[in-house]
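Worksheet: one structure, shown below.
A single protein chain has been omitted; all remaining protein chains appear in their positions.
Right, chain A next:
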Amino acid sequence: MSYAYLFKYIIIGDTGVGKSCLLLQFTDKRFQPVHDLTIGVEFGARMITIDNKPIKLQIWDTAGQESFRSITRSYYRGAAGALLVYDITRRETFNHLASWLEDARQHANANMTIMLIGNKCDLAHRRAVSTEEGEQFAKEHGLIFMEASAKTAQNVEEAFIKTAATIYKKIQDGVFDVSNESYGIKVGYGGIPGPSGGRDGSTSQGGGCCG
């Protein structure tokens, strides 16, 4: 499928916060409570449309356990966007955000767009981190923020697309040299000049093909 741009995303955060579930919900529109834990990295991809331009998101879903950090760091290279995920029902996953952010700042390019996601917001009765705390952390560190639920799909689509829209805007503003792939953006063939018949405006299309 042709695309105007390809954005590389990386999903990071503590183990068990729902990184793989967010990805699956986004690419396949389903929630699978029973799936194998991630070893190393898994990949997903989906086409979305922003400003009538087809954009392919290539998403790297990483293993969250501390031991694998040294490996995970090598995946940041060339990522345009990062979804930093914590679990609103587990305080410690929120407490670890700073160290994840430090990794990201250190190993990704400085213009990487980071979206902070408080996942499992369907479990409000077990909430251990308030929305305000999430917002505050995001504000302090210059991140975009959303609470989402991979289970109910609430805000999942929005989180991925808003991140892409932010990256897209940075391209428009000339923040990136898109010919330099270290920014995690590849210019595709087809669709870059003007409206290319994007089907449904600013929302998404297509599904979970890998590629």
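One rule holds in what follows: contacts are C-beta pairs under 8 Å (C-beta built on N, C-alpha and C of every residue); 3 or more make two chains touch, one makes a residue touch a chain; residues count from 1.
We adopt the following convention: contacts and distances are computed from a predicted model.
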Quiz prompt | Per UniProt record, name of the chain withheld from view ["Eukaryotic translation initiation factor 3 subunit L", "Cytochrome c1, heme protein, mitochondrial", "TBC1 domain family member 15" or "Nuclear mRNA export, poly(A)+RNA binding protein"] | solution = "TBC1 domain family member 15"
Exercise. Looking beyond the chains shown, say which of A:D28, A:E66 or A:D177 touches the absent one.
Key: A:E66
Quiz prompt | Touch list for chain A against the chain that is not drawn | solution = 8, 15-16, 34-37, 39-43, 63, 65-68, 70-71, 74-75, 77-78, 92, 210
